[in-house]
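With one protein chain removed, the remaining protein chains of the complex are shown where they sit.
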Amino acid sequence: MSALRIPRRTLVLLLAASGTLALLQLSGLAFWQGLAINFAIFIILVQALNMASGFTGVFSLGHIGFMAIGAYTSAILTLPLATKSEYLPNLPGWLAGIHLDVAVGPLPVGFFAATLVAGLVAMVVAGLVGAVLMRLSGHFVAVATLGFLVIVRVVLFNADDITRGSRTFSNVTPYTNLWWAWGWAVIAIYVAWRVKFSGLGRAMFAQKADRWAARSIGISILRPRLIAFVAGAFLSAIAGSLYAHFITSFSPTVFYFDLTFRVITMLVVGGMGSVSGAVIGTALVLALAEALRRIEGATLLYGLGGILLAVFFIAVIIFRPSGIMGQREVDLDRVLGWRPRWRRGRPDAEPSRRG
Amino acid sequence: MDVYVIQQIVNALSAGSLYALMAVGLALIFGILRLINFAHGDVMMVAAYLAAFSLFAGLPLPVALGIMVGGTVLIGLAIERIAYRPIRGGPEVAMLLTSFAVGQILQNGTLLLTRLASQPIQIAFPTPDVLQGVVAIGRVTIPKVNVVGFGSGMVILVGVMLFLTRTRTGLSMHAAADDLPAAQLVGIRINRVVAAAFALSAALASVAGLLYASQAGQINPYLGFTPVLKAFIAAVIGGFGSIPGAVVGAYALGFLEVIPTALGGIADILPVGAVSPEIDDLLRTIFPSALGSYRDAIVFLFLILMLLFRPNGILGGGAREDVP
Amino acid sequence: MLELVDLHVAYGNIRALRGISMRVESGELVALIGSNGAGKSTTLKAISGLLRPTSGRILFEGEDISRASTDRIVSLGISQCPEGRRVFARLTVRENLLLGGITRPMSEVRSDLASTTELFPRLGERMGQVAGTLSGGEQQMLAIGRALMSRPRLLILDEPSLGLAPLMVERIFEVIDGLKDRGLTMLLVEQNVHHALDSADRAYVLETGTITLEGPADMLRHDPEVEHSYLGR
Partner (left out) sequence: MTESAVTDPTTALLDVEGLTKRYSGLVALSEYELRLAPHSIHGVIGPNGAGKTTLFNLLSGMVQPTAGSIRFGGVDITAHAAHDVARAGIARTFQNIRLFGDMTAIDNVKVAVQQRLPISLAMTLISSPSYRRNEADVTEHARPILDRMGLGAMADRQASSLPYGDQRRLEIARAVATNPRILLLDEPNAGMNPTETAELLDLIRRLRDELGLTVILVAHDIPLVMGLCDRIQVLNHGELIADGPPTTVRNDPDVITAYLGRASDA
């Protein structure tokens, strides 16, 4: 068996998903295509937060900061040389010379490379920040990571030479399409799923349940937390890069508390610690937000959508505090009717690993 | 030079009073419920709007202030009753997230109402006359709002301290903060005590809102975010949950904040020729004039360091560690 | 004085009490014994209003208090001294005692301070001391003193000897016997079954949410089942 063996069911699912994407691509329905890309980007963000917070219990409010780092890094790296010297004249020399706008045939490998570099940059930053912050616990870590978000924002606003400061950063090449977005989304889901059902995941969930007990059996609290935090930062930056090349112009104000809160809502609604729950929560909140946006547009009652979403969120916390799925997973076999009847009714606490 | 230093001190004291009014409110509620009430900043924002709209409506100042304080207190009580009471005693992160959601509701609600009133998002605050202009002491001129802010802040904080240590309700708040179930078992009406804490906290936030808006001159629905973060930092510096700690932390933060700005401007305020050009260059390199614009980043860096190395605050000392 | 009638309490799906009935008559000392998880704490929480029963009644002098709030129950005359003492650690001994009388007028409470310190002279010496710095035994005295400040007609003691040195356990039971001699009605939950049955008039044995045995303490002490499971003989 090869290391990366793909179970038949997964293969079927992937093919079905690809077919859907191809149909959507061919249909030319711009609105639905945009929504699908948004969905994928949010899935990546929510899985990133799921790993960093849902698996470990260390609540991070800073991951949108990594998204910002990813967006700016990738956007700057992919600017063509000509535009770059004009657009960002004061860029440091070593940065000014890089232009990852290369393509092999129809494939923009430069964009792929820039996205990876963005992810790596975020990982390095997360390693440094996390080594310090992951020692904290409870709501203190939440506020400290929020502090990180504020720091990122202040730096973005003030580093004019590189980020254009408070001015909009535009001229980003629109590389992101359905295939890029969903390709990365599938990777994000795979990573989260793999980690959850591994020894590493057990260590993460164990120290989430009780950090003293975890230490008493030899788990260093810092290691699983840091791995989750850094992996989450990588995925957030990927989402940032995809976002930058999708929306093509943005400013530091985008990457702040509203977006953070949106991603948190998706995760909490779906169930912190559940990979499939994160996807469900993302879909639900995205649909709700889109519907409310339309109502706002029609009634001109701007702010109503934000109110209703927040009310919905509070209702979830009061009436279903562990979200739709809790830490459990959707049993795909069961949903699709692929599991023999006699094997049903396994305890939820140890979900199926075939996905 | 003297004038510059004095003005920075006044700025620090004035900002400190504002943070203290906010931080005490946060600490009161954190002490009893272990809830970091992030919506506190938005409560403050609502107070500023209540004052602004009352003054726009032509109401006399005392009436406007009454509406501001009373309305804010009512909103504080409503938030407690509707959003926080159902999850009281729940996981701390759930409570924190709820407070974020409450903040979103207050922001979007304010946005909605200003839109309905056909006002722009950012409106000029009708600063009352008593808070306008400057006080001149010798060569030093100080904005009146800073003087009033510092003075009223002090008076209010002393009053709060007396209330907390001398009255039965105050003692009950302490008891509830120490051990909530035990407080219930001796017959303390917890719901009342919590409501009283929210009312007091909202009242303090309303005064902070008036001072903030008068200083800024403009208000928008999002203005509460930074002050509540700052108040949180102040409370952390003082040792979270401790009321005197919150006050000390707030003034410490006030001073801490002016340092980057002061250092950033240090080369400019030295008299020409006071130092050699080399030293002048050195000063400008170490303390670029842009240092002031990185103020918030520096302050948050400090917060993170505090949380790591002195989580019990500067007054806290080596309190008992959280061990099994 | 106190009567529980077919009381059921559940936490979510877990049924902690499955229909227990018991009573405490005026002037009696009644002990409630059972192993961990049997439902002792749940019973006490239900009586003091910290938990709502799913069904059944709790009658105090004929009035149904099963839906009453904790402060109302305290002011009716039921005071509970909680397990683990739970004194207000950052407040002084005096403040702890004053808060014990929160349901009564301040003037009466002040005059009661003297009679409480008479009962516990050690507390009188430490009125200004912060409660958290008292020893375990002193904290237990303070917890009982605080509970007495509401002038209860029924005093509930939850594991008063837990974690104390055997020597201090003796003292605590001396205090309990003394209160009994003064005619105070008490309900005692205690893991030290020897001591509890020595002091009590009657006792109930609670197992997995139901009462399995009840009767005069003398009788239970010689019950083979109790001897085997709780007295270790």
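For reference, chains read A, B and C in written order, and residue numbers begin at 1 within each chain.
Note that contacts are C-beta pairs under 8 Å (C-beta built on N, C-alpha and C of every residue); 3 or more make two chains touch, one makes a residue touch a chain.
Keep in mind that this is a model prediction, so the values were computed, not measured.
Participant: Determine which one of C:Leu164, C:Leu179, C:Leu197 or C:Ile211 touches the chain that has been left out.
Facilitator: C:Leu164
Participant: Among A:Leu21, A:Val125, A:Val143 or A:Ile221, which residue is in touch with the absent chain?
Facilitator: The single option touching the absent chain is A:Ile221.
Participant: If the hidden chain were put back, which of A:Val172, A:Val191 or A:Ile324 would touch it?
Facilitator: A:Val191
Participant: Take the complete complex as the reference. Which residues in chain C touch the chain that isn't displayed?
Facilitator: Listed in rising order, the touching residues are 35-37, 133, 135-137, 162-170, 191, 194, 228-232.
Participant: Please output the residues of chain A touching the missing chain, sorted low to high.
Facilitator: Residue positions of chain A that touch the missing chain: 3-4, 191, 194-195, 198-200, 202-203, 205-206, 209-210, 212-221, 227, 231, 327, 347, 349-350.
The rule is short, and it goes like this: only the chains that are shown with their structure count from here on.
Participant: Would you mind pulling out the distance in Å between where the CA atoms of chain A average out and where those of chain B do?
Facilitator: 33
Participant: Please output the residue numbers of chain C that touch at least 2 other chains, ranges allowed.
Facilitator: Counting only residues that touch two or more other chains, chain C contributes none.
Participant: Help me check something: in the complex, which residues belonging to chain C touch chain B?
Facilitator: Contacts found on chain C: 48, 50, 69-71, 74-75, 79-80, 82, 86-91, 95, 98-100, 102-103, 106, 146-147, 149-150.
Participant: Over in the complex, which chain B residues touch chain A? Could you list them?
Facilitator: Going by the criterion above, the answer is residues 36, 83, 86-87, 90-94, 96-98, 100-102, 104-105, 107-112, 115-116, 225, 229, 232, 236, 290, 293-294, 296-297, 300-301, 303-304, 307-308, 311, 323-324.
Participant: Contact residues on chain A for chain B in the complex?
Facilitator: It comes out as residues 59, 132-133, 135-136, 138-140, 142-144, 146-148, 150-151, 154-155, 157-158, 212, 257, 261, 264, 268, 300-307, 309-311, 313-314, 317-318, 321.
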